[in-house]
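One structure is given below, encoded as structure tokens.
All protein chains but one are shown in place.
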Amino acid sequence: MMISPLHRYLADMIDSLRPMTAGTVNPVTETATQPDIQKFGITLTTVNGQQYSSGDADHKFAIQSIAKVFAYGLALDDLGPTQVGKKIDVEPSGDPFNEISLQRNTGRPANPMINAGAIATVGLIKGRGGVDRISRISRTMDLAADGSPGQLEINRTVFHAENIAGHRNRALAWLLRSFEIIDSDPEPVVQDYFLECSTDVTTENLSMMAATLANKGINPVTGREVFTEETTRQVLGVMMTCGMYDAAGNWMIDIGLPAKSGVDGGIMVVVPGQLGIGVYSAPLDQHGNSVRGAAAIRRVTRDLGLHYA
Amino acid sequence: MMISPLHRYLADMIDSLRPMTAGTVNPVTETATQPDIQKFGITLTTVNGQQYSSGDADHKFAIQSIAKVFAYGLALDDLGPTQVGKKIDVEPSGDPFNEISLQRNTGRPANPMINAGAIATVGLIKGRGGVDRISRISRTMDLAADGSPGQLEINRTVFHAENIAGHRNRALAWLLRSFEIIDSDPEPVVQDYFLECSTDVTTENLSMMAATLANKGINPVTGREVFTEETTRQVLGVMMTCGMYDAAGNWMIDIGLPAKSGVDGGIMVVVPGQLGIGVYSAPLDQHGNSVRGAAAIRRVTRDLGLHYA
Amino acid sequence: MMISPLHRYLADMIDSLRPMTAGTVNPVTETATQPDIQKFGITLTTVNGQQYSSGDADHKFAIQSIAKVFAYGLALDDLGPTQVGKKIDVEPSGDPFNEISLQRNTGRPANPMINAGAIATVGLIKGRGGVDRISRISRTMDLAADGSPGQLEINRTVFHAENIAGHRNRALAWLLRSFEIIDSDPEPVVQDYFLECSTDVTTENLSMMAATLANKGINPVTGREVFTEETTRQVLGVMMTCGMYDAAGNWMIDIGLPAKSGVDGGIMVVVPGQLGIGVYSAPLDQHGNSVRGAAAIRRVTRDLGLHYA
Partner (left out) sequence: MMISPLHRYLADMIDSLRPMTAGTVNPVTETATQPDIQKFGITLTTVNGQQYSSGDADHKFAIQSIAKVFAYGLALDDLGPTQVGKKIDVEPSGDPFNEISLQRNTGRPANPMINAGAIATVGLIKGRGGVDRISRISRTMDLAADGSPGQLEINRTVFHAENIAGHRNRALAWLLRSFEIIDSDPEPVVQDYFLECSTDVTTENLSMMAATLANKGINPVTGREVFTEETTRQVLGVMMTCGMYDAAGNWMIDIGLPAKSGVDGGIMVVVPGQLGIGVYSAPLDQHGNSVRGAAAIRRVTRDLGLHYA
């Protein structure tokens, strides 16, 4: 088997960043799964479906907040941007991910990437054709990841840990209920939110999911449309300004690409028309973004000239 | 003289959008200059320095908040991003332009595009080599606009109007002084802030200034470096997330390009590596952005396929 | 039977204020019990246990937020002011009753009279000696009301209405849980909070309860200590600054006495060392205080010279 220059580049990059030891594992993750902080992997997927990996690219971890992106896409495809926009705005909030950040009087969350907005997103998605809500969300992620090795599965240990620690998210859900942003019992909504976040993925999966978004919503391997082009465009716009929490501005200057991070250590980056990137390493910076993951993304986007400007 | 297809396209676009009557002229502008709400112009400038205009592209109006972009670039070139970053963050605030939005405890403004951040920016710029602060800011704008017709000049009527209505900006300046974000008498800082905002420009000027930013900081006609490449990149990143006030997220989805609007009706848009766009029409939407101007930008970026994604 | 001058004074006062028609019935109350907006009663009880009533003094209505006072007293007697103070502060918040008003970082509610603080108070009270929490709270109110006609009973219709409309209170309870201000499942805490608020009283009951507080915690008729003198002092201090929601300052100037109002239209006022006053009329002003009730209190305190200053 031939080793491409890109494979070699990625291997060198992983080697040079692996010694970074800064960051702390998310406490809930630590308790639930005691992750190996040495694990560090990256996968690039082109819009032609070609994958390039290095490091622990087949290591499973919980997708966490990155799931918000796909639930939001599903809600947009179900209801259209106007209906969704009545319940969830698309503006950066300048606040940390778990802030309340609801619009005065209406209770509309600032965007679908903060927890309040993501819980509201789940509330907008309904079961259809005998398929219940969480199955529809899972299936959306499956369709985006198709063509990458392995299967997405919900990690029950992570779910259980999120569920018992989820007081603040339940508070957000009841607050959304009080403003009629959620129109039914909030408890099943929160449960489904925890379930989507507890989905196990690899950087191979994540990178294919990103490539689907880079490819205007069409899975590069299966050719199936996961999201419409309009939905994909809106999803990417929101990731661009709201995907990296209160570090959105710094990320824009540094990286300038739509991205979304998860608290277990995954980051997904989209290079529209070109690539999807998935990267993983558990220790997080103070904004909740993977330290090695962000460094890898910074390196790759600079070296490959991927910044939008 | 031959009319290029692009000229014809712009002329048709101006004609089709001119009937839009929504929006309100900014009250301070109304009192100061009673602008003609029929005036509507656009100019595109390529990174080769070629200009394409239509409508009232030689009509003068005050640059207002668009000046913040150039003062910020000058401060970055003077002090570097680290020193500037200690005083002014680069994060979207989710607040209207005149909100206080200072970081708790430190008083650091959220970004240089809100008024507090723009006033702090002026405070960071010092006179040099016998040239005082406002002259250095004016000269920076001149260098960026060079090669477009006419001269930038400060409009004393606008300055006077801003100055007497500027209570809230003075409050912001004193607040910044109390946090040592501004380290000298705030009054001259506020004065220079009003002066930079009162600079008269045309869409021809604005478009050339945008083209300078699109061209990595180098004026496309004179070939002079106005800003370093690193400064330009940071300026564009901040425009991308913070340039359109609390409509940043919607703008990202719709347009997806670094932009900055001014309350007199100008909008400047940068298509990195390709184009600078300047557009003008006085009536504003509720976010303070020109109604016809935003519509023109939306049309042009769609028709020419300029969206980043 | 002889009519005392005080009886005649109260009868005249009721007659003269009955024509006041301003105010709106609380929507949840309206739906649950369709109260008669003509009902209007007042009772004064001296610290010797003598009662003077006029109007509909035997009309039953839900005690609502006035119950917070007695639950707070019970928590203070159970745990002492230091332990209670760690979980609930005693400072006016300047916010409406249903505001979040939790201390940054610690989540400590500003005071026990806002909903967040009252829910936290219930969470501090535990079952004792085989008597469960809500029975202990009910018994505390019974002991304070003893000697007045009738029995306090929980109104199940009101409880049901509060319970199904209680989204925001559940949100507050989960938020308190996330800050460990509540240390167990919030749902039973919220249920007991709704139960205490759904207790039916008359102004005869309320006035006796107030007289118990006016009498340093000792029921004037039975001579039983309901609260210690130290607890009573703290309860009155908190009522003084926090009892009338965001109208605390106006109430202090106007009335200058510890008071607590409930959303069904009751107001309880304490004249330390002298009197307890209970008044009822359903229509409320914009702060949630009974319009006729507040007018009656204002009249009585002026005419009888009861203002503290």
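Per-chain residue numbering starts at 1, and chain names A, B and C are given in the order in which the chains are listed.
What we mean here is this: a residue touches a chain if its C-beta (ideal position, glycine included) is under 8 Å from a C-beta of that chain, and two chains touch if they have at least 3 such contacts.
In this text, all values refer to a predicted model and were calculated from it rather than measured experimentally.
Enquirer: Which displayed chains does the hidden chain touch?
Expert: B, C
Enquirer: Using the touch definition up top, pick the residue from C:Gly41, C:Gly123, C:Pro258 or C:Gly288 that touches the left-out chain.
Expert: C:Pro258
Enquirer: Kindly state which of the options C:Ser93, C:Asn155 or C:Gln191 is in contact with the chain not pictured.
Expert: In the complete complex, the chain left out is touched by residue C:Ser93.
Enquirer: For the chain left off this view, which of C:Thr241, C:Ser281 or C:Thr301 is in contact with it?
Expert: The missing chain is touched by C:Thr241.
Enquirer: Which one, C:Ala57, C:Ala71, C:Ala110 or C:Ile125, makes contact with the chain that was left out?
Expert: Of all options in C:Ala57, C:Ala71, C:Ala110 or C:Ile125, contact with the hidden chain holds for C:Ala110.
Enquirer: Which residue numbers on subunit B touch the omitted chain?
Expert: Against the left-out chain, subunit B lists 100, 167-168, 170-175, 177-178, 186.
Enquirer: Touching the hidden chain in the full complex, which residues of subunit C are there? Just list them.
Expert: Residues 89-95, 101, 110-111, 233-234, 236-238, 240-242, 246-250, 252-254, 256, 258, 272-273, 307-309 of subunit C touch the chain absent from view.
In this text, only the chains that are shown with their structure count from here on.
Enquirer: Tell me the angle, as a multiple of 5 degrees, of the rotation that maps subunit B onto subunit C over the C-alpha atoms.
Expert: Value: 180 degrees, nearest 5.
Enquirer: With chain centres defined as C-alpha means, what is the inter-centre distance between subunit A and subunit B in Å?
Expert: About 33 Å, centre to centre.
Enquirer: Mind pulling the subunit C residues that touch 2 or more other chains?
Expert: Within subunit C, no residue touches at least two other chains.
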